[in-house]
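I have placed the structure first, in the form of structure tokens, so that the comments after it can refer back to it.
With one protein chain held back, the other chains of the complex are shown just where they sit.
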Amino acid sequence: MAVETGDAAFVVFDQVQKSYDGETLVVKDLNLAIGKGEFLTMLGPSGSGKTTCLMMLAGFETATHGEILLDGRPINNIPPHRRGIGMVFQSYALFPHMTVGENLSFPLEVRGLERTLRETKVKRALEMVQMGAFAGRRPAQLSGGQQQRIALARALVFEPDLVLMDEPLGALDKQLREHMQYEIKHLHENLGITVVYVTHDQSEALTMSDRVAVFNDGVIQQLASPQDLYERPENSFVAQFIGENNKLPAKILSRVGNDVTVELPDGSTGRANAVSCGGVGSATLLSIRPERIVVDPMDDTNATDATVRELIYLGDHIRCRLSVHGSEDFIVKVPNSSRKHLLTVGQRTRVGWAAEDARALGTQ
Amino acid sequence: MKKILIMTTALTGMSFAASAQEVTVLGWGGAYANSHVQAYFTPFTEETGIKIVSVDADNPATPIKAMVEANNVTIDVASVENADAIRLCDEGLLEELDASILTPAPDGTAAADDFLPGTINDCLVATDVFSTVYAYDETTFPDSPPTTIADFFDLEAFPGKRGMRKSAKVNLEMALMADGVAPGDVYDMLETDEGVDRAFAKLDTIKDSIVWWEAGAQPPQLLADGEVALTTAYNGRIFNAAQTEGKPFKMVFDGQVYEFEGWVVPKGAPNLEDAKKFIAFSTGTEPLARAAEYIPYGPPRKSSAALVGNVHGTDIPMVPNLPTAEANLANALSSSNEFWADQDTELNERFNAWLAG
Partner (left out) sequence: MAEISSSAAGPAPGRLTTADGIPLKTALAAAEARARRRALLLVLPLLLFILVTFVAPIGQMLHRSVYNPSFPQNMPATVAWIRDAPVGTAPDEAAFEALAADLRAADENKTAGVVGTRVNYEYPGSRSMFTKAARAADKITPPFRAAFEDLDSDWTDPELWQAMRATASAYTANFYLAALDRTRDVAGHVVQVEEDRQVYVKLFVRTLALSLLITVLTFFLAYPIAHLLATLPLRHSNLLMIFVLLPFWTSLLVRTTAWIVLLQSQGVVNNTLVASGLVADEARIQMIYNQTGTVVAMTHILLPFMVLPLYSVMRPINPSYVRAARSLGATSWTAFRRIYFPQTIPGIGAGALLVFILAVGYYITPALVGGSDGQLISNLIAFHMTKSLNWSMAAALAAILLAGVLVLYWLYDRLIGIDNLKLG
């Protein structure tokens, strides 16, 4: 993958490799450019190399090969404390023997700021995260969400241009996590800082990011905006990792541009959108999002028989598990509208989809 | 096992030494008790037909107090150190012994004159004398070895570290003797402040070279390691290292300070008469000489000295190793338990202060 070097490239990974044991590469030939003011998320399962990349950027790990540039300067030999990068840790790493105010004051002290200036900045940073009244508390006296805000404020108080966040919301409950996602997003927008964010939670990545880099096995699988990532996954890993996804094996009968005609296991044919499939005659996997499937469709072109196996009532929609072409976990989300189809378990029905929603991917 | 037996009988009030023809002797066990069996018990039974029952204790002085106070004495004779004997005697726990029961020397000298001065007192008749001497490694001083107590304090002629026991006792006496005080005047002098000052002044001359020891096993080890050139030590320990381990250690008896141990009879001993018979027999000239062939503790009788033969089972004469050998007694001091009972607190305080200073 080529480096997308724009004029605004602020952070650049250039052919970066990392190995801990000299035998296996944790990061394989990473090329990545991050624009100034961008919110970029590194998303991937654990062990995919995303955290290692973040640590190399922060200066806690050294790249085995390649160069990392920050604002045009190579930083491989600059120690962490001189990089001027703010960082939020998964464990928050708030210093337990200091008060909240002292925690925030620490980066300003080591920079030699005078006291009154420090106090002003600490106050402003605390107000920014709505924690103005907590300066005298110890971290242990705060809830998880409050600690999270303090960690954020501490990473921002010395006004760094780049802030790294290592799964900062991992320890929070679902509701608080969603709330904090918006707050971080808004802070990013208001302050105009560059954020590199690491998470394994895809909905977090989709909610907050300008662009998402999906990591697997030390390689970026796809680097794209959330929408593109969801709508146009480039391979089956991305398709599977981002959102829910039904897979149907098929064979390509003909191809015109990105338009392919495929044959499903039961012999019926349908049309699909070619993404990374092979040529005519090769096998492919059709990837179809559950919410894009229609039960009992009007049009019969992309439709097939199905048997209802299970129904789960989820309030805003009903989740149906169907049996389609031998696949027992074909999921369809049926909106809970007033004119809903009243499906029952064991019922035979038909399901269909639009040709552009069926993405023909290569089989791996 | 026997110790347990004593304790149980003491508690239950049973007396197992009921027979008139039996004497129960409480001893220390080990090689020392063996010398008793060979030299005293067997010949005594052969001559009188009275059986000896031998029992052991870690320190025979300890059970005596319990037995007498419980009014249940099951032993007739015990072997205790003089210092313990004086204490037990003061507390009225021992029968008083009259020197007239003891057998005279072969030449007719009365026992009271034949025994070394102080070795018979109100409650104790000595059986043997052990001593603190100083020793050196022959190979360290091959040409002109040290011979007098003054040599021990002479760092110029005999360079090297000195080993000494960490206690005022013996050291003060040796210091005065090394300073030219006759053994007979040592304790009189130590009663005075000037005498004590003089002893400490003498010790001061070698203070920086002293390696202090506390357990009796240490000095032979210090000598063997070459850590000290000369060291004070118990004569039995040096004898053992030289005889059984073949170390080239030599003892200097000049200025030695000897103490003794011996027989006492607990108050209320069941076979008092036979016990006295046994004491009279075993402290005879001949048996005391025999015992010294088994262990290098000297007989307290002058008349025994000449009769001591070779170290048992060898052809090495025992006499030179004994504190009581004529030659070794030329300049020797009998440790005064009375002096130390009185001055222990003050002199040890002074000694500790001197040590710490």
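First chain written, first letter: the chains are A and B, and each begins at residue 1.
Basically, contacts are C-beta pairs under 8 Å (C-beta built on N, C-alpha and C of every residue); 3 or more make two chains touch, one makes a residue touch a chain.
Computed from a prediction, not measured in an experiment: that's the story for all the values here.
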Shown chains that the omitted chain touches within the full complex: A, B
Option touching the unshown chain, where B:30, B:92 or B:248 are the choices: B:92
Hidden partner chain, touching residue among A:44, A:59 or A:226: A:59
Sole residue of B:143, B:225 or B:315 that reaches the chain not shown, by the stated touch rule: B:225
Absent chain, residues of subunit A that touch it: 58-60, 79-87, 89-91, 93, 95-97, 106-107, 110-111, 154-155, 158, 164
Touching residues on subunit B - with respect to the absent chain: 87, 90-93, 161, 166-167, 191, 200, 207, 210-212, 214, 225-227, 338, 341-350, 352-357
